[in-house]
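Report on the structure given below.
Every protein chain but one is kept in place in this view of the complex.
Now for chain A:
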């Protein structure tokens, strides 16, 4: 490694030092070109024979010539053993990729980063306390970036054309070099501030990725774009640029004149920045789609729950609510479908650079994943019962419940009778207990059947009652919960509202019976 450059490696010819890549070629080369020395050829062949033996030999049979085939078989049969067979190997030639990397990187650093940083620092200095008065502004500019003496420049260094009255000399404000008007650009002060200011890195336009390219190039205004601009811009058109500056100070405030080289560096930096910040359009589409999918997932869980409950004839959830939710899910599904379709054909119309390879594959995969999701989760969802069906379900459930109640009551009776037989002494007490209990049951049944939610409205007159207040509260909550598709909450709140209503009713009845 120490004399790295001197050291040659490979299958070298010992006479002419050429690298022959393979031993076979080396021997052939020797036979052809150095045939005059058969001794060497012989030793060479011997050398390879030995090396070959050494490589292919296995323990204790160095004399024996082992063919490649058997050695291969041997290797297959016992891999460990094969490895043990090797002598400890010396470290071969190493190559430092870091050094190679730094070499490549240094060039870039010098060419781009260091140079660009210098420009940014200068731009920052230029912008700092920039005088609005054109003359002092010029002094300010020159104090930061010394201008090249324009007498020493005969031709425009970029386009190599000579300067004359119509093609005047201009100084780049960032490197001080002299260029012709066509080889300079204008950088608006506002844009310059954005470039320098680290906090203003991301602006709204970064969100619409399509315009990125055009936006960056739009920051640099081609100096010779229009005659009017040319005539009015500070140090161009007119012979006496200072006078023109005085004449049009507002103009001079808006731009810095840069040479194309500086402009290129700055633009490159902006593009890098932009690339780091802006997400590719496909990401944005995908994120949007993901959010739809998440939302749909959440809703479909709720929907399935509601649907199942409704099909059982329960009244926990509202049929209309479920229908709204279904519509909502359908809309989400539509959106997902649309957006995934858009992803799949993203860039297809771009004739010059259509998506291909992994990009295309990714796009198609996203689309197929979305369709699979739609098929599995959203399109397969059970249909809701119609109004009539729902009524039937409810009826069936009510019957089942009645049967159950009947059954339980019978069980209770039997239990009671059994107990009655067992405990003759306590019989009376038990019966009276039971009578009370069953009477309670009956009363509740009547009351709740007679009073639905709507029947509470006429009592609203005494709105000072806390219960009334709370009922109004609950109604507002229910509306909110429903808007938020929180149907579990709707159910709880509705239950509570019913509780309040029955409590209120009972209270009123109690009062009226008292009086």
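Quick note on the criterion: a contact is a pair of C-beta atoms (placed from the backbone, for glycine too) under 8 Å apart; a residue touches a chain by one contact, two chains touch by 3 or more; residues count from 1.
By definition in this document, contacts and distances are computed from a predicted model.
**Q** Tell me the UniProt protein name of the chain this structure doesn't show, selecting from "RRP4 S1 domain-containing protein", "Ribosomal RNA-processing protein 42", "Cell cycle checkpoint control protein" or "Ras-related protein Rab-5B isoform X1".
**A** "Ras-related protein Rab-5B isoform X1"
**Q** Among A:31, A:110, A:308 or A:387, choose the residue that contacts the chain missing from this document, as touch is defined above.
**A** Once the missing chain is taken into account, the touching residue is A:308.
**Q** Kindly state which of the options A:34, A:169, A:377 or A:397 is in contact with the chain not pictured.
**A** Missing-chain contact among the listed residues: A:397.
**Q** Over the whole complex, note the residues of chain A touching the chain we left out.
**A** Listed in rising order, the touching residues are 304-305, 308-309, 312-316, 394, 397-398, 401, 404-405, 408-409, 412, 437, 440-441, 443-445, 448-449, 451-452, 466-467, 469-470, 473-474, 477, 486, 488-489, 491-493, 495-496, 498-500, 502-503, 506-507, 510.
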